[in-house]
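Left out: one protein chain. Kept in place: all the others.
As written, the chains take the letters A and B, and residue 1 is the first residue of each chain.
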Amino acid sequence: MKEHLKHVFKIFIIVVKYVFLVGFCLLIIYPFMYAVFGSFKSNYDVMLGGSIIPSEWIFDNYIEAWQQFNFFLYTRNSIIMGLATTIISLFTCSMAGYCISRREFWGKKLLEKTILVTMFISIGTVTLRPIYLLMVKLNLHNSLWPVILIILSANMGTYIFLISRFINTIPRELDEAATIDGAAPFRIYYQVIIPLIRPILGVVGLFSFRAAWNDYVNANVFTMNLPNLRPLTVGVVSLRYGVMAAAQWNIMLAGASFSIVPILIIYVFTNRTFIAGLSEGAVKG
Amino acid sequence: MSDKVKRLLKQNFSTYLMVLPCVVLLIVFVIYPLCWVLRYVFFTYDGLRPEKYIGFGNFVRLFTRDHDYWKSVYNTFVYAAGKLIITVPLSFLLAVLLNSGIRMKNLFRAIIFMPTIISTAVMSLVFYFMFNSYNGIVNQVLLRTSIISSPINWFGMDLAMVTAIIVAIWGAVGNYMIYFLAGLQTIPEEMYEVAKIDGANRMQILFFIVIPLMGPVMQMVLMLSIIVALKGFQSIMVLTGGGPAGATDVMYLYVYRSFFPSQGEVLFAPQYGYGSAVAVVTAAITGFITMLYLKFSNKRIN
Partner (left out) sequence: MRKHVLIIARGIIVCCLLLAMFSACTPQSSGNTDPLHDPGTQSAEKTEILLWTNQRADLVFREEKRAAFNNANPDLNVKMEVFTEDYATTLELAVASGQAPDIFQVLNNARYYLDRNMLQPLDKYVTDDLKQRYGNLFMIDEVNTIDGKLYTLAERGITFRLIYNKDIFEAVGLPGPPKTTEQMYDYAKQITEWGRKDGIYGYAMQLKSTASVGDRVIDQTARRNGFFSYDFINGKFNFSVMKPILSVYRKMYEEGIMFPGIEGLEIDPLRTQFAAGKIGMYINGNWETAIYAENGQFPTKCNWGAVTIPGIGTENPSGKTNINNAGKSWGISISSEVPDLAWRYIEYLLEDDYLAEYQEKGYGTIVVPSAAKIAKFPDMIGAEDFAMKDTLDMIWPVSPETAGLKFEGKNAYDTYAAIILGAVDIDAALADLTSRYNAGLNAGEKDGTVKRVVIPNFDPTK
């Protein structure tokens, strides 16, 4: 009898667990669904909020967003920003990570300490003003480069940290073997290390792309008076004050969906990597 | 020069070359702005007229006359506390649940983690629509199911901070859950076996084995989340812009406004000197809290 009760209790607990998890996941997903489904509704439908599924599916919202609101430009800018940040990130951080992990040089301790400190101290957005002034002097303010480089520098510490930790786990014998063969440091880096740290490079790449795709404040400041250079995030939020803003929530939702769906798709295929990357940092940290 | 020295130089030369981009970026985008800010702390500067040296004047003003700033500091703590108190236990609970042999674990994990990869600014916009008191879906659902009888003012004086915290929790739970999951997975199976053999039930295992073992991970998660919560302002910026009459104004948003003050058509005179002072004090507060936490948690671990 007691066994029976215990058994029922166990099943009960399992059911509760699943219900809780499923319920929670629904809560998490709801805003996404609201945005995506809403983007296919007519504005009246969105405001009325009957059911989450549109009563009739309207695709014009996307066409209008694309044409009227320059979403092609915004998307292009976001892609450029994302790719540039990722590539430069991979280059810079892997080289630096390698040097920190494997090589001794004067100033290494200073560099390590500085990187650690910048990871924690954050003056935040205040740095935007002096950087803006500097960019004007260097005549770089007409492009997205300042934004790319700012995003890069902000996260550089973390990536170098991750990469150097990872490289630490690669046995030094490989290095030594290569050195004996007469290889210069750069070659060791390029031919020995890089292939072995592909996993962490994948993580850094994904994180960089995400950071660039999702950036808002930096891009906002630098593209305020250059609407053609705005990435999706800035474009979507600026819609709020646009012509149709008040009256056309459905188009704004289309814009928002536009900016989240690509990264979501990437996520679907790479979520293991994202999560693995975070776990790396967590456990080894 | 001997061959060995030549080779050493050559080796180090390429090393320096490899580290160069990183160093340049550091100097230009981190050190230089920091110095700029530190310099103007002792001046008043409005970007038009040459700066005027005023010694500690900015700090005096900040500590004696600026009530709005300290209100924003208070708001930041409320925001951080509210976010942490719910997020950390919740994400831990989720991690434990997912680790307890649930099927479709990967699916759940992927879904709960989704919010962290999305742009906070864009999703805050969506939440702005959802919580809109007149047309928002949240109020409509609540009204229709008769849970409330008149629309709740989610962005009003009382509730704006609550709404901001809700959005923050939504975005953060997945992140911390992953950290906890990773930590949980380092606990070897044998631990569970031994405990079961000793006759411990699940709750006892949880409290006496798992939680203590999670100590280091917990410490790191808390530290990260404190820093992130103290610095976070993008979502608030889009959601409420600092809230009705400063109800959701947080430190870093206040700092941002000192440097980019604008109200659409009206541009109030910028005060970079004062803004720099505010920034420095804010960074000091953040750093201080972090150090305090580290000291406290280190003591507990040891």
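Here is the rule we use: a contact is a pair of C-beta atoms (placed from the backbone, for glycine too) under 8 Å apart; a residue touches a chain by one contact, two chains touch by 3 or more.
Quick caveat: nothing in here was measured; it's all calculated off a predicted structure.
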Item to check | Option touching the unshown chain, where B:Asn12, B:Asn99 or B:Asn153 are the choices | outcome: B:Asn153
Checklist outcome for this item: By the document's definition of touch, the residue of A:Ile80, A:Leu196, A:Val261 or A:Ala276 touching the omitted chain is A:Ile80
Item to check | Per the touch definition above, residue among B:Ser133, B:Gln219 or B:Ser297 touching the missing chain | outcome: B:Ser133
Checklist entry - Out of B:Thr87, B:Ser119, B:Asn175 or B:Thr240, which is the one that touches the chain we can't see? => result B:Thr240
Checklist entry - Which residue numbers on subunit B touch the omitted chain? => result 46-49, 61, 65-68, 128, 132-134, 150-151, 153-157, 160, 240-241, 243-247, 260, 262-269, 271
Next on the checklist: On subunit A, where is the contact patch with the chain that was removed from view?
Outcome noted: 70, 73, 76, 80, 83-84, 87, 132-133, 136, 141-145, 190-191, 221, 224-229, 238, 241-243, 245-247
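The criterion applied here is as follows: only the chains that are shown with their structure count from here on.
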Checklist entry - Quick one: subunit A and subunit B, Cα centre-to-centre, how many Å? => result 16
Checklist entry - For subunit B, which residues count as touching subunit A in their complex? => result 10-12, 14-19, 21-23, 25-26, 28-30, 32-34, 36-37, 94, 97-98, 100, 102, 108-115, 117-123, 125-130, 135-137, 140-141, 170, 173-175, 178-179, 181-183, 185-186, 217, 220-221, 227, 231, 234, 237-238, 252, 255-256, 259-260, 272, 275-276, 279-280, 282-283, 286-287, 290
Checklist entry - Which of the residues in subunit A come into contact with subunit B in the complex? => result 17-18, 20-21, 24-25, 27-29, 31-32, 34-35, 38, 47, 49, 88, 91-93, 95-96, 98-99, 103, 105, 111, 114-115, 118, 120-131, 134, 149-150, 152-154, 156, 160, 184-186, 189, 210, 213-217, 221, 232-233, 236-237, 240, 249, 252-253, 256, 259-260, 263-264, 267-268, 271, 274-275, 278-279, 282-283, 285
